[in-house]
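Missing here is one protein chain; the remaining ones are kept as they sit in the complex.
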Amino acid sequence: MRNWRFKEIVVMAALSVVFAVVYLAFLPAGKLLVGLFGPIGYDLIFGIWFIVSIIAAYIIRKPGAAFLSETIAAMVEVMIGNATGPMLLIAGMIQGIGAEAAFAATKWKNYATWVLMAAGVGSAITSFTYGYFMSGYAVLSTNYVIAMFITRMVSGALIAGLLGKALSDGLAQTGVLSSFALGKAHQKRNAA
Amino acid sequence: MKAFIQVDQLRLRFDNQFKKDTLSNLSFELNHGESLLLLGPSGCGKSTLTFCLNGLYPRELDGEMDGNILINGKRTTEFLPGELSQQVGVVFQDPETQFCMLTIEDEVAFGLENRCIPQAIMGDKIDYALELVGMLSLKKAAVTSLSGGQKQKLALACILALEPSLLILDEPTANLDPIAAKDLIQTIHQLQEKTNCSLIIIEHQLDGWTALAERCLLLNHDGEIFYDGLMRHAIRDKFSELETQGIWLPKVTQFLLNHVDGTTANIPLTIDEFSKQANLWEGTNWQQNEKQLGTKKEKLFLEATNISWKANKKEIIQNISLKFYEGEFIAIVGANGSGKTSLSRILAGIQKPTAGTIHMKDKPMKTWKESYLRDEIGYVFQNPEHQFVTNTVFDEAAFSLRIKGMDEHDIHKKVASILNTCGLSSSKQQHPYSLSQGQKRRLSVATMIINNQHMLLLDEPTFGQDAHSNVQLMELLQTRFYHGTSIVMVTHDMELVNQYASRVIVINEGKVVSDCSPADLWQVSAEQLTQWQIDLPISIQLEKIYEKEANYVSTPS
Partner (left out) sequence: MFLHRLNPSIKAITIALIVVLLAFIFDPITPFIFLIGTIAITFIFGNVEWKKYILYFIPFSILSFGMLWTTIAFSTPSNNPNDVITLLGMTFPRASFLTALALSLRILSVAALSLLFIFTTNVVDFILSLIQQLKLPPKIAYGVLAGYRFLPMMKDELVIIHQAHRIRGINTAHTIKDKWHQYKRFAIPLLASAIRKAERTAIAMESKGFTGDKNRTFYRHFSIVKRDWLFPFMMLLLFSLAVLTSLKLGYI
């Protein structure tokens, strides 16, 4: 935490707050999809629940951003008082670890599109493992479980990875990120 | 004895602003208990200087800084992080974003906790600070329950609890309405008498402050000091520079300079000063805005009949009926929370009233198709950023034309001409968010008049802008007005009302309490106006004082 500026932490927290609300907003959508397709319905849009990891890490570019932002988002969801409570906190941390692992593998140096997508997949893997035990996917048929898993990874890569990147880049264009790593990278590119 | 604060050859440059120093070669001193007004145009580095003084820079700076700042003879860089907060306290502009706790006592305690004050004495210190700003009774209240003015007082209390020797106020009234601003200034007056701390006041709007601080430090666009001395002398010696830099003068001073030829020496800075020498201003033409804004109430444009609006079970708008004609310049005024913004939104068709009907061009508002409605009425929000939907200024102006499927060649012609009118031609390719506050407002206006809308509503269009931007915006609106657009603006600024409006509507507690010409409104009794929280414009105030004093003098004594 030593090399984090306080400003970066508050901004990360603010992003987490925004996405905590977004996460809650997508819960009914998830429930609807589950109603239509069964448990796999959630997996179709599961990537949305990883997005703040990717955005925070891509903007701030410091070790821990992916993990912390997802954890805080979960914490805020709990505080809003409309979520699955402490269990969600653990779920958030586990998702965060998955994304963080992908960034860690590049020693927090590389923020190319494929790394962001890999981070989305990372969250999908850890969250699925957790879900497998917590929600008892074990009772479901193996083929169905595999289909869920693949769907979630694709969703993680596309929704969290690609969408997260597009949003962050849009934000960088406005100039509000000028004192953050992503904003500085943009400025350099524009100046060159 | 050495000065309390010594700034020596301070120079600062941000990494992202190539080749330009934000502050250059700044040197000044400040003694214990001394007060200083720091003035300059928007973006001249006033806030940057604040961060240098409280030690945030160079620690948090993306850029370089040289020169020295000494506080009690010790360099700011030699203080430990956080330590300087007991010497230098800052109250910032935005009342919303200075807090991190949910209740008032917790918020005041936060600073004390940072400084490791033992818990046993914290309670007394919190009470002391809240007492100073007169908010002790609200100790247990939630921060969200406070008004903007109270929030600024709380921010002040948080700083006072740390008992700093220097208090920096960085545009503390910029986001407050005039009544709250007056109240805050009053509080600071009392405070200075009690604590004797040094003050640095950074402001656009000078009224009320000049009595507190005689000395001023003037910065120009390049971040250099161009004057350090008494405000009075600055007006005498540096008048033209003050004007070119767009620095606001006190309203009294500005008015007299505009309306009386001759000397700038010995000019009054406050109403009090003026009344002491009122008889010197004989022959002043108090009312000389020849407004040709004739109200030709011929063609009815918009008619609201018995409209009411409820939100959270509270009746915000109560049974209002109003008629708006083509070719009017209307101001809607009233206290904060009186319902003026809500009314303007209902009139623009953004908000549906809970009861009553609105007719536009004799057709009920409900039956207008949204896209046609927007060709008739434009609305400029208080924060223009909310309205921006594209990535460049040009696209922003072209947006609604493109929705209509207009030919791209015609769009270019039309957009170029509108941007030219709004003084934005040179920023065509910039991102709307990167514009200055004043430019953002003008862009917002541009997007709302591009279809030659008949009526333009604006919610506090001059809020938080410097003098230059204000003039530019009002000129723009006036031009539109002469081209046939009706203007309706919600405002607190009675100078604007007096200068531009042909009709003024006063809202109080959700009802229309007055609907007349500005001249007629100024004749209403003082008690009544105070109750509506309306200040007289400066020219009227001065005229009244002059008449009173002059009569007094003329009676033989």
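Going in written order, the chains are labelled A and B, and every chain counts its residues from 1.
We adopt the following convention: a contact is a pair of C-beta atoms (placed from the backbone, for glycine too) under 8 Å apart; a residue touches a chain by one contact, two chains touch by 3 or more.
Just so it is clear, the model here is predicted, and its values are computed rather than measured.
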Looking beyond the chains shown, say which of A:Val21, A:Ile45, A:Ile150 or A:Ala181 touches the absent one. A:Val21
From B:Gln98, B:Thr253 or B:Thr270, the answer for touching the chain not displayed is B:Gln98
Identified contact with the non-displayed chain, of B:Arg13, B:Lys340 or B:Arg374: B:Arg374
For subunit B, which residues lie in contact with the unshown chain of the complex? 51, 54, 56, 60, 81-86, 89-90, 92, 94, 96-103, 105-106, 109-119, 122-123, 126, 143-144, 155, 158-159, 162, 345, 348, 350-351, 370-371, 374, 378-379, 381, 383, 385-389, 399-400, 403, 433, 447-448
Touching the missing chain, which residues of subunit A? 1, 4-7, 9-18, 21, 31, 34-35, 38-39, 68, 72, 75-76, 78-87, 89-90, 133-136, 139-142, 144, 166-167, 170-171, 174, 176-177, 179
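Quick note on the criterion: only the chains that are shown with their structure count from here on.
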How many angstrom between the C-alpha centroids of subunit B and subunit A? 40
Listed in rising order, the residues of subunit A that touch subunit B in the complex are 5, 7, 170, 173-176, 178-179, 184, 187, 191
Touching residues of subunit B toward subunit A in the complex: what are they? 15-16, 18, 60, 62, 391, 431, 433-434
